[in-house]
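My questions will all concern the structure given below.
Shown here: the complex without one of its protein chains, the others still in place.
Chain IDs A, B, C, D, E, F, G, H and I follow the sequence of writing; residue 1 opens each chain.
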């Protein structure tokens, strides 16, 4: 079941540089593990912004919330979730 | 080069039913041809709306505008285009 | 799996009165059948507006889109879907 | 009498960790007591956000304001209240 | 129990003049009857707009929705309802 | 001459508690004096928000700005003023 | 007493040309009479828009609403009124 | 003196095809004459939209309004004008 | 050449009182000098807000930006500029 997720990152400018580097590194590892598991099949950078558009593939709303609220950058992000359905013109459908 | 495209369809309620069926059928054929060509790799329905989120893969801005303005439903849609770049955490990058 | 759905109805003022009465009657029957099935557990009127807030309980995004796009009033409504998860303070949770 | 309430939590990132843990624990206890009393019949997490959608069942606007302004997290939240009425298609309505 | 209600009137420019005059006259009579009953204690025109700000005094959300949806101009208005509580500095309180 | 005034209070979370208590107490006294004078005939709390909707009755725009900018909480508030006129359906009008 | 008024004109594209010419001519005469009377001391066109920004000088909110609602183009305009006060740095004040 | 102008075109779907073709042809001729004169040095299509971003180089606000309100498509467009100044980092400045 | 300028002042609440008093005094002197020169012919306070609406009369966009960016309060303000043209109904126009 697919969801469209936009994440806008707002790390405070005065966050300690080591804390920042650490959380960014953990975010990267966390994201890549989910990508490898198949639960986060797409992630793209929005040009000119510290933001991404992602596609998640999960079994339930609860699983998606667990994954997103577990993001190391979660406290520093605005996240907007849009549920997706199969498009009737999708050549890969049915 | 990837672009995120959201399309919201607003066909007038009083459009002739045959005209409507024709334009929707042509839209479907047009979309599927572009999907097969690889230029329109993803299309998803937004749940509860007559809208889609799509990913286009084109060589230039001009090519993207030509493809979008050629959509049979173009006169009936609001379209928002967001350019995408490779995300540094994407496991398929680099 | 629960979803929060807001529906705002905009039936054209010049719609034929019989057509209007018919679509409203079919909407009511459609809604009540889904309520009885357990897929539409809550529906509330927003005070002062021709709008409702509803909770749907479905197995997937695709099922929800099928239910919503099948609403007799679907062509006359703006619909906004918000996926819900279990709240950690919910006394009925786990 | 039912009200739809959306709460968006914005705890400052630099709030002392003990103060934060304490206020979150008190919020949980306060919420669960109201849930048990029947005045707060529903609470759901919005997927991907530190927000909830709730339904309150109270005797008056004044009672609702007293309950909401007494929330331990009240100083850290944006709250939007929407009054609800019985929907004419609700199968549980008279 | 008090509610703040804003009504913005959008009568179609091409509505038949007699129909318009009739609905406006019925709106006026309906409003004045509710004012006399005490349920609609205040109504003010917003300067420069075909809009009003009103205060309603009703026993429940359901009663308010019945009153508002019964307005002869209801099909031509956007209505926004805000529940009000006693202000702690109000000299007429307690 | 009546004006509709909405005030949204945003006292900084880290304001010294004594300073806060003092300014809130002075606001209350200031408001009640104006209420008694007849210049601030109505004040209501918006349910769930640290906000009020008020009606002012003043002789001029300048007088209203003097009253509002003199509010002890003025530096902590967003204020929106809407001029009101007599509504032609008001039973108390002429 | 001064008010800032913005008027955005939206005459329907299919309005009869003679009706349109007549209402525009009457609007011009009405405006110029108020300008000569001193009640409408300033009117400016917003570059690129069928809109104006005006300053009105009236004795009361009721007088302003009477003047604005009497505009021949009133049914075709969106109007936004902002009350103005003397600025403490105005060299013509005091 | 430079101005940034965004134009969004909204030609009614039911406009007569010949009328439409004529106004679009006249718009093109009008635009190209101004481009050749140096008053409209840049015009770009916004990808996916029936909109353009343009730069105008004129002697005054009045001249700009005359040029824009004379556009054959003016009755069908929303136009937003932003005045531009020399940027201190512009290598062509000074 | 006239421009409509709205300025919204947001001086931080914790700015040193002497610094604040100094910048406000310099703003006043700067404004009054420009008013006397004829370049800032109008300044009005918006009722209930720490904001003004002003009219500037300058020779070019560059001159206007120099004047505005030189305001002592410039770092603390949001400024919105709207270019104005002569209105065809203005009785003072040619």
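The rule is short, and it goes like this: a residue touches a chain if its C-beta (ideal position, glycine included) is under 8 Å from a C-beta of that chain, and two chains touch if they have at least 3 such contacts.
Keep in mind that what you see is a predicted model, and the values were worked out from it rather than measured.
> By the contact definition given up top, give the residues of chain I that touch the hidden chain.
3, 5, 12, 61, 64-65, 68-69, 75-76, 79-81
> Hey, which chain A residues sit against the chain that's not shown?
Here the touching residues of chain A are 13, 45, 47-50.
> Which positions on chain B touch the chain that was left off?
Against the missing chain, chain B presents residues 1-3, 60-62, 64-66, 81, 83-86.
Keep in mind that, in the parts below, only the chains that are shown with their structure count from here on.
> Which chains make contact with chain B and with chain E at once?
Per touch definition, common to chain B and chain E: C.
> Hey, which pair has more contacts between C-betas, B-C or E-F?
Here the pair linked by more C-beta pairs in contact is E-F.
> Please identify the chain with the largest separation between its CA centroid and the CA centroid of chain B.
The most remote chain is F.
> Between chain C and chain I, what distance separates the C-alpha centroids? Give it in angstrom.
50
> Centroid of chain G to centroid of chain I, CA atoms only: how many Å?
23
> Which residues of chain D are in contact with two or more other chains?
Counting only residues that touch two or more other chains, chain D contributes 2-3, 45, 47, 61, 64-65, 81, 83-86.
> If you go through all the chains, which pairs of them touch?
Per the contact definition above, the touching pairs are A-B, A-C, A-D, B-C, B-H, C-D, C-E, D-E, D-F, E-F, E-G, F-G, F-I, G-H, G-I, H-I.
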